[in-house]
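Before anything else, here's the structure in question.
Excluded from the complex is one protein chain; the other protein chains are retained at their positions.
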Amino acid sequence: MPTKIMFINPVGTGTSDPHLLSVIDRVRRKDVEPVVVHLPKGPDHTEYHYYEHLVTHDVLNQVRRAEAEKFQAVIIGCFYDPGLREARELVSIPVVGPAESTMLVACTLGHKFSILVGRRKWIPKMESNARMYGLGERLASIRPLGIRVIEMLPEQKRLKQSAAREGRAAVDEDGAEVIVMGCTMESGFADELSRALGVPVLDPVVTSWKFAEMQADMYSSLGISHCKAYGYESPPKEEGWL
Amino acid sequence: MPTKIMFINPVGTGTSDPHLLSVIDRVRRKDVEPVVVHLPKGPDHTEYHYYEHLVTHDVLNQVRRAEAEKFQAVIIGCFYDPGLREARELVSIPVVGPAESTMLVACTLGHKFSILVGRRKWIPKMESNARMYGLGERLASIRPLGIRVIEMLPEQKRLKQSAAREGRAAVDEDGAEVIVMGCTMESGFADELSRALGVPVLDPVVTSWKFAEMQADMYSSLGISHCKAYGYESPPKEEGWL
Amino acid sequence: MPTKIMFINPVGTGTSDPHLLSVIDRVRRKDVEPVVVHLPKGPDHTEYHYYEHLVTHDVLNQVRRAEAEKFQAVIIGCFYDPGLREARELVSIPVVGPAESTMLVACTLGHKFSILVGRRKWIPKMESNARMYGLGERLASIRPLGIRVIEMLPEQKRLKQSAAREGRAAVDEDGAEVIVMGCTMESGFADELSRALGVPVLDPVVTSWKFAEMQADMYSSLGISHCKAYGYESPPKEEGWL
Amino acid sequence: MPTKIMFINPVGTGTSDPHLLSVIDRVRRKDVEPVVVHLPKGPDHTEYHYYEHLVTHDVLNQVRRAEAEKFQAVIIGCFYDPGLREARELVSIPVVGPAESTMLVACTLGHKFSILVGRRKWIPKMESNARMYGLGERLASIRPLGIRVIEMLPEQKRLKQSAAREGRAAVDEDGAEVIVMGCTMESGFADELSRALGVPVLDPVVTSWKFAEMQADMYSSLGISHCKAYGYESPPKEEGWL
Amino acid sequence: MPTKIMFINPVGTGTSDPHLLSVIDRVRRKDVEPVVVHLPKGPDHTEYHYYEHLVTHDVLNQVRRAEAEKFQAVIIGCFYDPGLREARELVSIPVVGPAESTMLVACTLGHKFSILVGRRKWIPKMESNARMYGLGERLASIRPLGIRVIEMLPEQKRLKQSAAREGRAAVDEDGAEVIVMGCTMESGFADELSRALGVPVLDPVVTSWKFAEMQADMYSSLGISHCKAYGYESPPKEEGWL
Partner (left out) sequence: MPTKIMFINPVGTGTSDPHLLSVIDRVRRKDVEPVVVHLPKGPDHTEYHYYEHLVTHDVLNQVRRAEAEKFQAVIIGCFYDPGLREARELVSIPVVGPAESTMLVACTLGHKFSILVGRRKWIPKMESNARMYGLGERLASIRPLGIRVIEMLPEQKRLKQSAAREGRAAVDEDGAEVIVMGCTMESGFADELSRALGVPVLDPVVTSWKFAEMQADMYSSLGISHCKAYGYESPPKEEGWL
């Protein structure tokens, strides 16, 4: 049986599913089957924490479906990693957050990384997350591109120009050695940007996918997944809320 | 018009409402009217992060109702502070988290504080929250009492004995100068415990209430509330999700 | 008996007492009586740490007088919080430091705050204090206004202009979501500045006063004050130095 | 051409090569060819920092050989990660350190991890490394097993008993949710230990191998490797020292 | 003219002056003249922060006298380093704090150090100081000996036994590689304790003296002393408070 990994596009529209699938398709191992799903309802972006909340329920349902359908790993495809803690509580299969996995990979590629987010609005939670993951000292800066999520695919040229400008500033002024694209819609042009900047640029769709492949392997062959003993202990079925 | 503050008991049952109200009633300013509400549905405790998620929607609805009905502050009455970020995004009135406010008050009372939580399961998120609030260095320890939330009111004697034992250990072994009760159900006996331990003990129902009174005052007279410019910027009404 | 709170203006002149009292009067609860006192001698500002030392003795005497005269809380009215540790050692009533209390309140209003101090000279101790209070991670920046304390009241226009300029830079360049005025003489125009900047601005006279009201309440009704067991243990009377 | 990854056993003996290869063989992807090499000379363990120094030259030579021979990634098989910075300076292919990669994976599996090292002697550098990698806050504890490297393979029973005892203490007393085996000779029984402890246990041979597979993939398909611009900039050939 | 260094015994009695001088005499360079002074009045110990305050004025007067009388360095002989910031503000000659200098030297001798203080009461400020000096990560623990300052010289046997017991625990349980005696009265037996424990033990009278000799040299020959530009800027003479 082939390895299957689910990438949840945590919005109420499938518009960007083909884009995400094409990015994944370029980097996936051929023995791993990618399934990109979106939600039955909800906003078409998660720039607001309330929107993160609105999508979380369906995200968690997809996570549970992934486990039920024998996926070996599941990715919550938003750079805020919404519902990551709750998802790990509910299931035993590896749950991958694009922010968490991408920052961890970035740690191996240079002394400090900078995150390019869409808007300044995003910075407080992004920085809180980086610190909550224990990676605050590795963060050179978080720079906003001045672009909304829903503008990113339609306005690729502006997105790329802004990323090139802020990425350059991150490297030259903030001392970043690695650039992390801080949104799963800032995807598909990391290699191009990397050549321009002369430093590695991480696309969170790519890194979360590759991280998920690794975790799926470790889970399939060795049963390694997150600890179910304390923080991620599942609610008891008999309480009736699962 | 008198000041009104809403205390949201974020569970789907009103069983503990009278208890909470009685604790508040003992400490409230007489010119401030307390309203304790519970949720129309949901688990009767929030020990699991998934349960936190399950109650968040109704919590946020109550928070919005509080603003609509001219409450001057609202308290999300669970020590995990569930939905605090989302709530501040949605409204402009002060939103008080028991954990946040109690830890901040604790900082003025001693060098380090210890939190007594119900079960070890709670520790990872509690510690993440303390660090996310920037208070990791003030934390002496988090000690579990070995008691579930739903056992706390019925088994007061066991709760008090466990709190006395772990509080003593926190003071003697971990160097705590302040004890923080890490659950809004660990409420109503802080003064008794304080006398036994010889150090201040903070009841999160009490401290969040008093903190809310202070914030309500600053909001009423000066308009001071959380920043709406970046992290707590509200979603635009025209997107249709409010 | 009404609640009384003493605000110690820790300088050897009463020139600014009316100003402080007028700021407090605008925000105080009507059931709380404010008493503003200054010192019998000493410098008219505390920009130098030696001057802080020079006023500390009389500050501590006032603190002790406050306890003797049944004040329920006392505020040491300088943003360096001079003698805070010593005062808590000497008395059992709550002792409020403007810096400590204002920074703690700021933590609930936004992700990071910036402090606007008078001169660069002040920055090292301010930053040390912020870190000693465990709040280093919440600090966006400390920016100097280029104004001496004794110029602040006479040159209000220059003070306000400088605060507007540096406050703007703190928000735009340093990512501050809250502005903290870093001197009790930078008082009386926070609301005006807040409207201009679009983020909350905290006046330390106001926030220390409201924090003191809260602590006075918790002390009166519940006996909650700082821990007297370890760090704030009082010297024994029999040694003859009290 | 199949993917090849080199695992450098950084000692002057091949005694443990078959053991390492067998561990890798159990977890490797079948399309990735493992090559385990040891050094032409040097100590048979690297418990002393001087020994780390002694092996570094040959380790770096192997790393360069790996690049020359078109390996897609190379692992420096000692939990001190000796020569990691130097190796990344010399080559462009991904260089994987067992400590770095294992700690990063551990971050996704639980709130905090504990490292089980052979002797107390190892703790200072291990802790320095964890902090240098920016992961100090994720570390629950480092516990010594009281066993030398060279005793580990011959005295498997004592090793396993000691690991079970200290792993249990790490979980129960230090709050670890993940156990990290802190030596590449503490290998081959992580699953067994994990079942006994009820938390994930990471074998650094396994995790560094899987991490290397992931990095090899990202390098082959996308050219992603460590930044060559600043910290890992290579010495210029014309200086004649390469 | 020979180098002169003043050691201020910051208490109102000269009882321990000969002891201090004898410790210094054993370690001083023969070309450096030690002058031990005590204060004209004040408590005979500084275990309470209020007592620290009480002695600070005379300490600062001695510091200024030291500069006036061409001493090349001055030591404030209490492990709380009372008045260190104020003293550096007042004078240009190097001012040495026993805690600061001893902790800095300890950093070169091992991975982590433990401080043995007299009573638990001392711990909060000691720890705050260690963190304010930026050395919190190097601190293994602070352990109390259960002895008052004024008992230390008369009850040497008890002092030594307690130091041996707590020093042993610091090394074995807390991972300390260096023991720092946390009071200038815990002096004169560091070598003996070091032999017993097998790790370096630092006597703060010795290390502050040797550090002062070094700073006196750098000051005499190169003019190197603390920065007078920002934090230690002196008050202007014309304000009349010097």
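Each chain carries a letter (A, B, C, D and E) given by its place in the written order, and its residues are counted from 1.
Criterion: a residue touches a chain if its C-beta (ideal position, glycine included) is under 8 Å from a C-beta of that chain, and two chains touch if they have at least 3 such contacts.
Computed from a predicted model, the values in this text were never measured in an experiment.
Peer 1: In the full assembly, spell out which visible chains the left-out chain is touching.
Peer 2: Every shown chain touched by the left-out chain: A, C, D, E.
Peer 1: Out of D:Asp17, D:Glu33 or D:Glu89, point to the residue that touches the absent chain in the complete complex.
Peer 2: D:Glu89
Peer 1: One chain isn't shown here. Among E:Glu69, E:Glu137 or E:Glu173, which residue touches it?
Peer 2: E:Glu137
Peer 1: Check the options E:Pro2, E:Pro40, E:Pro154 or E:Gly198 and report the residue that touches the missing chain.
Peer 2: Checking the options E:Pro2, E:Pro40, E:Pro154 or E:Gly198, the one contacting the hidden chain is E:Gly198.
Peer 1: So which bits of subunit E touch the chain we can't see?
Peer 2: Here the touching residues of subunit E are 26-27, 29, 31, 94, 96, 100-101, 104-105, 107-111, 133-138, 171, 175, 177-178, 190-191, 194, 198-200, 202, 206-207, 210-211, 213-215, 217-218, 221-227, 229-232.
Peer 1: Please identify, in ascending order, the residues of subunit C that touch the omitted chain?
Peer 2: Per the touch rule, subunit C residues meeting the hidden chain are 120, 123-124, 127-128, 131, 136.
Peer 1: Tell me where the left-out chain touches subunit A, residue by residue.
Peer 2: Spelled out for subunit A, the touching residues are 110-112, 137, 175, 177.
Just so it is clear, only the chains that are shown with their structure count from here on.
Peer 1: Quick one: which chains contact subunit B and subunit C both?
Peer 2: Common neighbours, subunit B/subunit C: A, E.
Peer 1: Matching B-C on over half of contact pairs, by residue number: which of A-D, D-E or A-B?
Peer 2: It is A-D that repeats the B-C interface.
Peer 1: Same residues or different residues: which describes how subunit B and subunit D meet, taking over half shared numbers as same?
Peer 2: The interface is built from different residue numbers on each side, given that under half of them are used by both copies.
Peer 1: From the centre of subunit A, which chain's CA centre is farthest?
Peer 2: E
Peer 1: I'd like the Å distance between the centres of subunit A and subunit E, where a centre is the mean of that chain's Cα atoms.
Peer 2: The mean C-alpha positions of subunit A and subunit E differ by 52 Å.
Peer 1: For subunit E, give me the residues that contact two or more of the other chains.
Peer 2: Residue numbers touching two or more other chains: 120, 123-124, 128, 131.
Peer 1: Quick check of your reading of the touch definition: is the inter-chain graph here a line, ring, star, complete or other?
Peer 2: Drawn as a graph, the chains match no named shape, so other.
Peer 1: Any two chains that touch count here, so list every such pair.
Peer 2: Here the touching chain pairs work out to A-B, A-C, A-D, B-C, B-D, B-E, C-E, D-E.
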